[in-house]
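All protein chains but one are shown at their positions in the complex.
On to subunit A.
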Amino acid sequence: MSEPVSALMGAAYDGIVRVEECGLQGMITLRGDLASSRVIAAATGASGQQMPGQRRANVTGQSGLCWMSPDELLVLVPHAKVGDKLAAMTKTLGDAHSLAVDVSDARAMFRVSGANAREVMAKLAPVDFAPGAFGPGDFRRSRLAQVAGAFWMEEDGSFCIICFRSVADYVFKLLKVAAQPGSAVGVF
């Protein structure tokens, strides 16, 4: 087996915020009726997290649950454990009408941290990032300039961003431009 590597090999940039690629992250897409007990058991069992509410993410370290749509969750697990977790989830789901797929290698993940993190994000996504409107644990699927992206806010005020691996370079460059020294707007 070849060794798995992340899209940008952990590239990082320091501007008005710190932008870094997070490296390998296990991700499992889970679709189904989010009220179904089997789907809930599979999701919470694999991640060790509570079910998230609408547009919320419950993430600790490399494990978490993100609300993607009324019938879809993104299950975050450590990359090395994706195979085992997926097998356990499939077993738990049984014959419930659902779908669980390993999408780890189709995605890239970034972290934007620092006092100006909200500003950098607000330059790229059509989302209200005001402190009262978007806080820790809030999750949004939206776009970053011209490509799809999803992000949530961590307890420390930093953002985690997930995008498709094929556009990882584009997203990293976007974030670098948005984080250029001297480009702070001071709106938040």
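The rule is simple: a residue touches a chain if its C-beta (ideal position, glycine included) is under 8 Å from a C-beta of that chain, and two chains touch if they have at least 3 such contacts; residues count from 1.
In this section, contacts and distances are computed from a predicted model.
Missing chain, UniProt protein name, picked from "Peptidoglycan D,D-transpeptidase MrdA", "Amino acid ABC transporter membrane protein 2, PAAT family", "Sarcosine oxidase subunit delta" or "Na+/H+ antiporter subunit D": "Sarcosine oxidase subunit delta". Shown as candidates are A:37, A:60, A:142 or A:180; the residue that touches the absent chain is A:142.
The chain not shown here is touched by just one of A:61, A:126 or A:181, and that residue is A:126. For the chain left out of this panel, the touching residue among A:38, A:55 or A:176 is A:55. The chain not displayed touches subunit A at residues 54-55, 68-70, 72, 126, 140-143, 148.
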